[in-house]
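Take a look at the structure below.
Note that this complex is displayed minus one protein chain, with the remaining chains in position.
Chain lettering (A, B, C and D) follows the sequence in which the chains are written, and residue indices restart at 1 in each chain.
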Amino acid sequence: MELFIDITLLTFLCITALAITVIRKLFCAVMLAGIFSLLSACLFVSMDAVDVAFTEAAVGTGIATVLMLAALNLSHSREKCPPYQPLLALLVVCTTGAVLVYGTMDLPAFGDATAPIHHHVAPRYIEQSQQEIGPPNFVTSILASYRGYDTLAETVVIFTAGLSVVALLGIRDRRGGQSITTDRSAMKGYLVLRVVTKLLLPFIFLFALYVQFHGDYGPGGGFQAGVIFASGVIIHSLTLGRDRTLKAFPQRFLTILATAGVLLYGGTGLAAMVRGGNFLDYSVLGATALAGQHLGIFLVELGVGVTVFASMTLMYYAFSYRKEA
Amino acid sequence: MIHLPHLAHLAIWQVLFPLLAAPLCLLLRSGRLAWLIATLASWASLAVSVLLLRTINCNGPLTYNLGGWPAPWGITYHVDALSAFVLLIVSAMAALVMPYAAKSVSREIDVENHRLFYALLLICQAGLLGIVVTGDAFNMYVFLELSSLSSYALIALGKRRRALTAAFQYLVMGTIGATFILIGIGLLYSLTGTLNIQDLAVRIALIPTSAVGHRTLITAFAFLTVGFSLKLALFPLHLWLPNAYTYAPSVVTTFLAATATKVAVYMLLRFSFSILGSRFVFEQLTLGKIMLLPSLAAIIIASLVAIFQYDIKRMLAYSSIAQIGYMTLGISLNSHTGLMAGILHMFNHALMKGALFMVMGAVSYRVGSVYLNDFRGLGRRMPWTMAAFVIGGLSLMGVPLTAGFISKWFLIEAALETGWWSITAVILLGSLLAVIYIWRVVETAYFNPLQEIEDDEHTEAPASLLIPLWILIGANIYFGIDTSVPVDMASWAASALLEGTMR
Amino acid sequence: MEITAIITALCLVLGSLLGITGGIGVYRLPDFFTRLHACGITDSACAFLILSGLMFQTGTSLETVKLLFILIFLLITSPTSTHALAKAALNSGETPLMEQQQTQQKREER
Amino acid sequence: MLEAIYGASCLAILAVMGLALLRAVLGPSAFDRLMAVNMFGTKTVLLISVFGFLTGRPDFLDIALIYALVNFLGTIAVLRFFEGRKTPACYDEPAEEQKE
Partner (left out) sequence: MDSIPMNVSGHFNYWVAIFLMMTGFYVVISRGNLIKKLIGLNLFSTSVFILYISLGKIHGATAPIASETFHLYSNPLPHVLILTAIVVGVATTAVGLALTARIYEQYGTIEEDEIRIKDESL
C-alpha cells in the first residue's frame, strides 16, 4: 500500500514537473511549483520524514509561493518563447542524468535496512539520544544538539537572506500622515475573508507556539514555528492591509528580533563555553547533563524561531512595499 | 592581544568573531559604529588565525568537538596545515579590507545600507572561514551557502544596474554548483554512513572496489568536482566571474577575488586528497589529466581575453581566471612540487589580486570609474596608487623579487619534473600575456597626456585606502624576497595532503 | 466488530465517494463556476466526513483535538476561499456559462 | 478491516488529487488552476490524516494542520496579488497561445 502511494505521488510529481517546463504563464508555473512542493511534502511523510514534510509544506508551499507571487506582482507574469532550441541544454541535462543513474547502480536498494547509511552513525542517534539528550524526537536531538552548529549556520543563513532582501529592496515606511483606513493594500471587497482572518489569527499564533514548544515530542520546532508565525503575519497583512501590520510589527522591531534570535543562539553556545564546556555543549548549562541539554535546546529553538519569524516577515515586507516605493 | 578563555577554543573563535559581530552591526544605529565593530572583529579573527597557525606548527593538527560530541556523531572542527594556511589568507585579507572599506564604502554604497553591508561582509567572511576550518562535509556545504548567499547580495549592491544581473547569474550558477556538491556529499554519505571528513576517508578506503572502480564513488566525485569547479570558476565554468567582479563594489571585489576562489580550491583539495586519497583520484580517476586541459586553456584564453578589455576591473577579473588556471595546473601535475606551487599561488594570488583590486577601488574613489581612458595621467595625479599598481602588476607577471615569481618558479619546476615542455611554454606565455595587459594600463597612466585641467578632485587617494594597499604591496615584495615562511607552509601542507591523512 | 469501527468505515467510504464525485466534477464540468460548485460543495462535506470518521478512532486524546482543529479550520477556510475565488473571478470579468447562454438566447430572440 | 478502509480512502483521495492536478495543468483560466490548487491542498490534508492512521502513527496530525494553513495562505496571496490585475495576467490569450 505504502509503495503504491509512493509510486502515485512520484508520478504526480513527474506530471507537475513536466507541466512546469512546458507552461509559459509564470503565474501558473508558480502555482504548479506550489503543488510540486506540496506533493514532495506528502512523499516525505510517506518516507517517514515528518519534520522535513512539515518544513517543506510551510516553506516551499507557503513562504516560497507567497514570495514568488509577490515578486511576480512586481514584474511580468508571462514568459517569452525561447528564441532558440535549447538542444545544448538538453544534452547537458541528459548527460548529467545518465551519470547520476550510473552512480545509483551501486547504491543499496531503496528501503534496504542493511545499507551502510543506517549502520555507522545513525544507530547512536536512535539508541542513545534519549539517554544523552532527552527528546523523543530524534530529529530535534540531532538538529539542536548533535549537529547544533549546522543549525546555527542555518539560522544565520535565513538571517542573511532577510538582510539581503532588505538591502536590495529596502523597506520604506510611507505611512507618514496617511491614516490606516485609506490603505489600498487591504482586501476591501472581501468582507468574509477579512472577518474569517480576524477569527483565525489567534489560533494560528497559538498553533505556532504549540509547534515551537512541542517540537521535542512531535514534528516541529523553532524553524517551523517561526514560519507559521510569519504566515500568520503575512495573512494579516494580505487581508487587513500592510500598514496596519507594519504598525503592529514595525521594521525596527523585527530587525532587532532577528538579531536577537541569532545572538540568543550564539549566546547559548558562549554560555556553555563560559561554564567550561565546548561551544554549544549544553550539558554544562544545567545541574545534570540532561537538564542542561533540555535548557539548551529550549533556548536554541527559541532563537531559531524568533530569527526565522522576523526574517521571513521582513522579506515579505520588502516585497510588499516595493511596488509603490 | 585579545583575551581568550584558553587555547583549546581557538578554532571556534576563528568563525565566531565575524559570525556574531554581524548581528551586532545591525543593532547599531550608525554605519560608522558598524564599521568599527566589523574591523575589530576581522582583526580579532586575524589574531586567532595567527595563533592557530603557531599552535599547529608546535602541536600538530587541532580538533575541536562542537557541542562536545565526538567525531562521527557531532560536528568537529579540524585544523591542519593546509586549513591553517588558507585561514590565514582569508582572515588577513578581511583584516586589510575592513579598514579600506571605510572610505570606499561611503562613496559606493547608499548610507542606509552601510550597516547591512558590513553585516553581510562579516557573514561572508565567517562563511569562508567556516568552510576551511570545519571537519564535516555537510557543515562545509552549509557554510559554503552562507558565504555564497551573502556574496550574491554584496555583488548586487554595486552602483551600476549590471551588478544586479551579474549577481543573478552568479546566484544561478553558484546554486547549481552547490546543489551538485550536495548531491556528491549525499552519495558519499550513502556509501559510508558518515559525514566527518576523516571518518569518510577511513570508510571509503574500506569499500571494496571492483576493477572498474565503484560506480557511485566515481559519480560522487564527478559531481563534487563539477560543483567545486563552478565555484572556483575553472575555465569553461567561469562565466559568472567576470561580470560579478566587474560590477561589485570595489571592497567586495577585492575581498572575493582574494579569498572566495581560494576557498573553493581548498574544498577541491580537501575532497580529492583528504577524503578520496590522492592515489584514487589521480590514478583511478585521472583527475590530473581531466584538469590539465581546462587549466591550460584558462591560462591562455582568459589572458588573451583580458588584453582586449577596456574596463580594467573586468581585465583583472579575466586575469583572475587565468591565475586560477595556474593553481589548478599545479594541482593537476600530481607531484609534491606542483601541489606546493598551487597552494603557494593561492597565497600569492591573494596578495597581488587583493592589491590590484584595491588600486581599482582607489581609482574609482577619485575618478569614478575604471575604464582605460580614466587612467590617463593618473601616474602623476595618484603617484602612490599607480606605483602600487605597477608593483602589483609586476608580481602578477611573475617578475623576480615579487611574490608572483616564487609560485611561477615552483610551477615551472614542477612542469619540468614531469618533462612536459609544452606546459612550461604555456606558463611562460601566460606571463607574457600578463605583461601585455598590465602594460596597457601602465602606458596609459604614465605616458598618455594629462586630461584637460587638473582639478582638486583628482588627487591622491586618502590614506585609509593607501595604507592597506601598501601593506599588501609590501607583502608582495617581502614574500618575494624572504620566501621561507609561505614556501615552508605550502610544502608542509602539500606533503600532508599527499600522505592522504589530515596530519 | 465494534460500532465505532463501523461508523468510521461508513464515514470514510462516504467521504471518499463524495471526494471522487467532486474530483470528477472538477475535471468534467464545462465552465469555471460549475467546476467551482463541484469543488466547493464536496470539499467541505468530504473533509467533514473523513475527519469525523477518523475522530471515532482516537477516543479522547490530543489527536481528537487536533482532528477537531483541522476540521474547524477546513470548514472555515474552504468555503471562504471558494467564496473569495468566485468573487474574484466575477470581478475580473469571468461570466458564468448560464448567463452567457441567456444573453445569447436574448440576442437570438431579438 | 479498518486498514483496508484507510487504504481505500487513501486511494480515493489520491484519485481526486490526480483529477485536481489535471485541472491545474489544463487550466484554462487562472481561476480554474487556483481552484484546483486549493482543492489539491484540502485533499492533501485529508491524505496525510488518513495516512497517519494507515501507518498507525496518528500523532503527526500537526502536519495536516499546517497544510490547511498554508493552503489558505496561498489562496489569499494569489487573490490579493492579482485582484488589481484584470484579464491579462490571469487569462489565456488565445492569440498569443497560437503564436507559440
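We take it that a residue touches a chain if its C-beta (ideal position, glycine included) is under 8 Å from a C-beta of that chain, and two chains touch if they have at least 3 such contacts.
The model shown is predicted, which means the values in this text are computed figures rather than measured ones.
By the touch rule given at the top, the unshown chain touches A, B, D in the complete complex.
From the options B:179, B:284, B:464 or B:495, the residue with contact to the chain not on display is B:179.
Touching the chain that is not shown, out of B:171, B:204 or B:237: B:171 (per the contact rule at the top). Counting the whole complex, the residues of subunit A in touch with the unshown chain are 1-4, 6-7, 10, 13-14, 17-18, 20-21, 26, 29-30, 33, 36-37, 40, 43-44, 47-52, 55-56, 59-60, 63-64, 67-68, 70-72, 74-76, 79-80, 82-83, 86, 89-90, 92-94, 96-97, 100-101, 104-105, 107, 109-113, 115, 117-118, 121-122, 125-126, 130, 136-139, 142-143, 147, 150-151, 153-154, 157-158, 160-161, 164-165, 168-169, 217-219, 223, 315, 318-319, 322.
In the full complex, the hidden chain is touched by subunit B at residues 138, 141-142, 145, 149, 152-153, 156, 161-162, 164-165, 167-168, 171-172, 175-176, 178-179, 182-183, 186, 189-190, 195. Touching residues on subunit D toward the chain that is not drawn are 55-57, 59-60.
Just so it is clear, only the chains that are shown with their structure count from here on.
Centre-to-centre separation of subunit B and subunit C, using mean CA positions: 58 Å. Computed centre separation for the pair subunit C/subunit D is 12 angstrom, with centres defined by C-alpha atoms. In terms of their C-alpha centroids, the spacing between subunit A and subunit B amounts to 31 Å. Contacts with at least two other chains are made by residues 189-190, 193, 200, 207 of subunit A. Residue positions of subunit B touching 2 or more other chains: there are none.
Across the interface of their complex, subunit D is touched by residues 1-2, 4-5, 8-9, 12, 15-16, 19, 23-25, 27-28, 31-32, 34-35, 38-39, 41-42, 45-46, 50, 53-54, 57-58, 61-62, 65-66, 69-70, 72-73, 77-78, 81, 187, 189-190, 193, 197, 200, 204, 207, 210-211, 214, 218-220, 224, 228, 231, 234-235, 238-239 of subunit A. Contacts from subunit C toward subunit D in the complex involve residues 1, 5, 8-9, 12-13, 15-17, 19-20, 22-24, 26-27, 32, 35-36, 39, 43, 46-47, 50-51, 54, 57-58, 62-63, 66-67, 69-70, 73-74, 77-78, 80-82, 84-85, 88-89, 91-94. Contact residues of subunit A toward subunit C in the complex are 189-190, 192-193, 196, 199-200, 203, 207.
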